[in-house]
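The complex appears here without one of its protein chains, the remainder shown in place.
The chains carry the letters A, B and C, assigned in the order they are written, with residues numbered from 1 in each.
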Amino acid sequence: MDSLPPYAIFLIGALFIPAIGGRLRRVALLLIPLLSGANVINLEQGDDWQLLFLDYELIPVRVDELSLLFGYLFHLAALIAVIFSLHVRDTTQHVAGLVYAGSALGAVFAGDFITLFIFWELMAVSSAFLILSRRTDRATAAGLRYLLIQVLSGVMLLAGAVMRVQETGTLAFEFIGIGSSGGLLIFLAFGIKCAFPLAHNWLTDAYPEATPTGAVFLSAFTTKVAVYALARGFPGTEALIYIGAVMTCFPIFYAVIENDLRRVLAYSMINQIGFMVCGIGIGTALAVNGAVAHAFNDVLFKGLLMMSMGAVLHMTGRINGSELGGLYKSMPMTAGLCIVGAASISAFPLFSGFVSKSMIMVAVLQEGHPGVWLALLFASAGVFHHAGIKIPFFAFFAHDAGLRTSEPPNNMLLAMWIAGALCVFIGIYPWMLYELLPFEVVYTPYDATHVIAQLQLLFFSALAFTWLKLTNLYPPELRSVNLDAEWIYRKVLPDAVRGISRASVPLASALSDGVRGQMLVLGQTMYRHFGPQSTLVRTWLSARMVLWVAGLLGFYLFFYYS
Amino acid sequence: MNPDLAVLLAPVIPAIGAVLIGFTGSRPNVREAMTLATGGVLFGVVLSLYPAVAAGSRPAAILFASLPGLPIALEVEPLGMLFGLVASGLWIVTSVYSIGYMRGHHEPNQTRFYVCFAIAISSAMGVAFAANMFTLFVFYEVLTLSTYPLVTHSGTEEAKRAGRLYLGILLGTSIGLQLLAIVWTWSLAGTLDFVPGGILTDVASPLVLGILFALYVFGMGKAALMPFHRWLPAAMVAPTPVSALLHAVAVVKAGVFAILKVAIYIFGLDLLSASGITHWLTYVAAATILIASIVAMTRDNLKARLAYSTISQLSYVVLGALLANAWGVVGGGLQIVMHAFAKITLFFCAGAIMVAAHKTEISEMGGLGRTMPITMFAFLIGSLSIIGLPPMGGMWSKWYLAVGTVEAHQFLLLGVLMASSLFNVAYLLPIPVRAFFGAPPAGEKDARTPAGIREAPMFCLIALSVTALGCVWLFFNPDPFYSLMNQIVAPENAR
Amino acid sequence: MNQPPQHFFDKPENTTKVLWIFHVLCVGLLVIDVFYHRHTMHAWEDLWGFYAFYGFVACVMLVLVAKQLRKLVMVGERYYSDG
Partner (left out) sequence: MIGAHLPALQVVVPLIAAPVCVLLRRPRLAWGLATLINWICFGVATALLARVLTEGSISYPLGGWAAPWGIEYRVDVVNAFVLVIVAGVSALVVLFARASVEKEIPAERIYLFYTLWLLCVTGLLGMAVTGDAFNLFVFLEISSLSSYALISLGPERRALTAAYRYLVMGTIGATFILIGIGLLYMMTGTLNMMDLARHLPAVAGTRTVIVAFGFLTVGISLKIALFPLHSWLPNAYTYAPSAVSALLAATATKVGVYMLLRFFFTIVGPYFSFEVMAEGGLLIAIALLATVFGSVVAIFQDNIKSMLAYSSIAQIGYMVLGISLVSVTGLTAGIVHLFNHALIKAGLFMAVGCLAFRLRAVTLQEIAGIGRYMPWTMAAFVVGGLSLIGVPLTVGFISKWYLVLGALERSWWPVAGIILFTSLLAVVYIWRVVEAAYFRTAPNRGHPTRFQEAPWSMLVPTWVVILANVYFGISPSFPIDIAQRAAQALLSPLP
């Protein structure tokens, strides 16, 4: 065992970054993912680490196809994100980004629940700083909400893990299944991180509030770790098929009417994860391969889209569709790369999304879920509609908003170029990706049926867009907030708490006043009866004392006789 | 050093220290040196006991014979070792901190402060190493009385009111309930010695045992179990080092420590779990955890919020004892350690903020991270440890407590622990987050324009950094404390 | 007088040209469906122009439903921050 744990270089590097300044820091930032990548390339399957800690047998590193694939992917993502954020002069963001990437690596290589939990929570905390670093009141609030929900996921994982240890006697993170209550809790914990419906709002709430560079990190890791964890623990769980289908469909409605383009991307992210979740739920070799491959591609194209929007935000300071437009004039290269990302997410043939999403679609049909298949097809059309067309259209084309700027800094462009190139490369030559997948791939994406069907779907979706746009049926971009499930915890609950506390403050003070009053009355009563002037205590006349004595004697005698 | 002698010295050294501090009161530098020296020697002595105890031996000493069959005696067992280490170790740090704080804050009556502090530590050592319930009770009362002047240090009307409440609740519960329970135990069992496995097996009906146990649990007023918690927020009028060491470590932990002791060595876990007499009490502890957390959220005064947080966290230990199984006890014991390090850090930070920035209200602390980065970072670490997030030691205690609840099939309690973690996030993390990322309150110069760093006094910073690093260290190295606790629940595992 | 540089879509006729090309491509794709046999896994796929119509209808539905959704969920921008 001559290699380091996959996450070590990131975490150790993060410790030293604050001490390094200026140009040297950029070199160090680049070196970290590269060195770590070299370390991971050397890892062989079965290079597991074992550790006896507090009488628990831990497996801090477990290397197999699945973890290795995500290991490579996360290095790639980290490298791109680091390059994209090289220009930033904010130690917090650099450190948080590195710790975040490192703990994501730790999570996918974790072979036991304790290790998984540790990195799960480390991810939550470190990623929150990427949101908080935006340093606006909105971002601070959103970051805290984000953290709260991530910790909720963490504690559910902890609770589930503890129950599972009691049920099975082992901490090893293998197939779990939802048959036991512990398994169910873990499932829900993964589900929160995976943005299951009704638990998805942390994503759409927080990611758009992150820093331009932070969002790139965020889009790469958290949900993908969750997808990995589902693929490891719950492949073939039927519920996931339907959950995935819902996840693909409902966000696109919100995406259509959402104004903040990064929030549109956040919704589309849920939509893409839905495909993966669905694939994991199907659970066949093809489906899981497709889900994992799609996760791989999603990191790249969603990263690319996030980066292009980040670049726009960085250069113009705006991100609402209603305030943008016509930027292709001053940012042509960004526009072009954005379109590459859009094509990839929409699964245009020759772009990366096509080679992975179709695997899931085929698997769904093979396993006999036509309804789900229709839903996914609808979502595919929809994703093109809102991510493929809406994002580039409203940002770079549409009505010229009069913004004149320039291309973003070179490091941003470079990062986007790398991501774009990879999207196209995988789209054209998917075999290298297929090699890495956990199961053997016997699937060919490029045949006439697939290509033509996909083109038909996409072109007519686009046709619908142009028709709606030309007839002004298309809803205009409006500055607004769209209520979603978060309404419950951002509005209903706080209002209820406020209402209760508003009602209870007078109640509590009345109560405490009442108690205080009662105590006072009690004190006064006691004083009246036992104070120096009370009947029992004040100096008695001798005659009265004698009377008492006589009375008592009588009482005693009576008592003795009876 | 001969372990038996070391046991004897543990309460004696700080008592001697108190005298020396009193005599050197006119020369502050000598006085503080004396405090630190006493702390160092004490910690050395306590530490020297560790190998023997970890190896399974039980050093003991008799101070003097009191009532027939009931000597004031000391004996070190693993749980006491754990508490003794924590209290004596953190005393040194607190002393360092006190030097910075008391001078920076220009507090009066500093000699009285240091003397009482030393006496309090002396009695905490006595509580930790008590060989029987009677000895524990004696030192417990000394602890109460010696900390009263610390609570009322400022001498204001508010401080006196708080002092009355402090004394009233602590003496009231200990005399009214705990003493009754002790005498009762004596009359049932004929002994009060702490014996592994307990001394009450087969001597009384479950009903009697249930009442007796409740008397003990509520009689330890220092554990701040609701409804006997009010003294703790009130005691926050004390100078911050007092709040830090006493109301996060020595005093409050003496309470929960005593409950654990009673559960393990008076009743015995088997008896407790078999008779099911603790069941309803677990809900009291759970309610305390939740209600105190909710109240903490509504407090804007930092120390008040921390006080309610302490109330909540203490009930974790109580819960651990009430679960009456091995894991609950391990979790409870670890929680004593983990919470001590984390909460003392938080109090140190609160005091540092008071000294350096003259702020007590949380709503005024926006943007403070720019002027006091070290302090606020330590605060963040402490908060994470309280919540139970890695890489902080607090994670391990939460883990074992969770295992304990599952072992006892108390899934509701598991839910309470988890919910409490979320509450902790909600009331602790906004403080450092707004300090680092929020804007300073209106009317203050915007700190985004480069302002000079105005950190707390150096002594304060050293102390709070040490404890914050302690939180991290405990994540990687909880084993010294874990193995102690493990020895209690699985004696065959003594290392 | 500093004339701002002219860009491609600044001329409406360019937009029209692009749209024309696009419409032709659409028709072409629909026509292709007649000339080749696709290997299908589900009967619906065999319907003529299934993917094309499905895509069109789906998107129109999506937008129209979303417009209705707006009536339900859209609130002011300061909805949450106003407490």
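Going forward, contacts are C-beta pairs under 8 Å (C-beta built on N, C-alpha and C of every residue); 3 or more make two chains touch, one makes a residue touch a chain.
Predicted, not measured: the structure shown is a model, and the values here were computed from it.
The chain that is not displayed touches the following shown chains in the complete assembly: A, B. Among A:L24, A:L52, A:V442 or A:L536, the one in contact with the hidden chain is A:L536. When you scan B:R58, B:K160, B:R230 or B:H279 for touch with the missing chain, the hit is B:K160.
When the omitted chain is restored, the residue from B:I62, B:I175 or B:M226 that touches it is B:I175.
Considering the complete assembly, chain B touches the hidden chain via residues 64-68, 72, 134, 137-138, 141, 145, 152, 155, 160, 163-164, 167-168, 171-172, 175-176, 179-180, 183-184, 186-187. Remark: the residues of chain A touching the chain excluded from display are 526-527, 530-532, 536-537, 539-540, 542, 545-546, 548-549, 552-553, 556-557, 559-561.
Rule of thumb we're sticking to: only the chains that are shown with their structure count from here on.
Under the stated contact rule, the graph of chain-to-chain touches is a line, running from one end chain to the other without closing.
Comparing the CA-atom centres of all chains against that of chain B, the greatest distance is found for C.
Of all chains shown, A has the CA centroid lying nearest to the centroid of every protein CA atom. Centres computed as Cα averages put chain A at a distance of 36 Å from chain B. On chain A, the positions that touch chain B within their shared complex are 54-55, 92, 114, 117-119, 121-122, 124-125, 132-133, 135, 137, 139-140, 143-144, 147-148, 151-152, 154-156, 158-159, 162-163, 165-166, 181, 501.
By the touch rule above, chain A contacts chain C in their complex via residues 138, 252-254, 256-257, 326, 328-329, 362, 365-366, 370, 373, 377-378, 381-382, 385, 397, 400, 447-449, 452-468, 473-475, 478-484, 490-491, 494, 498. If you check the complex, the residues on chain C that touch chain A are 5, 7-10, 19, 22-23, 25-26, 29-30, 32-33, 36, 38-42, 44-45, 49, 51-60, 62-67, 69-70, 72-81, 83.
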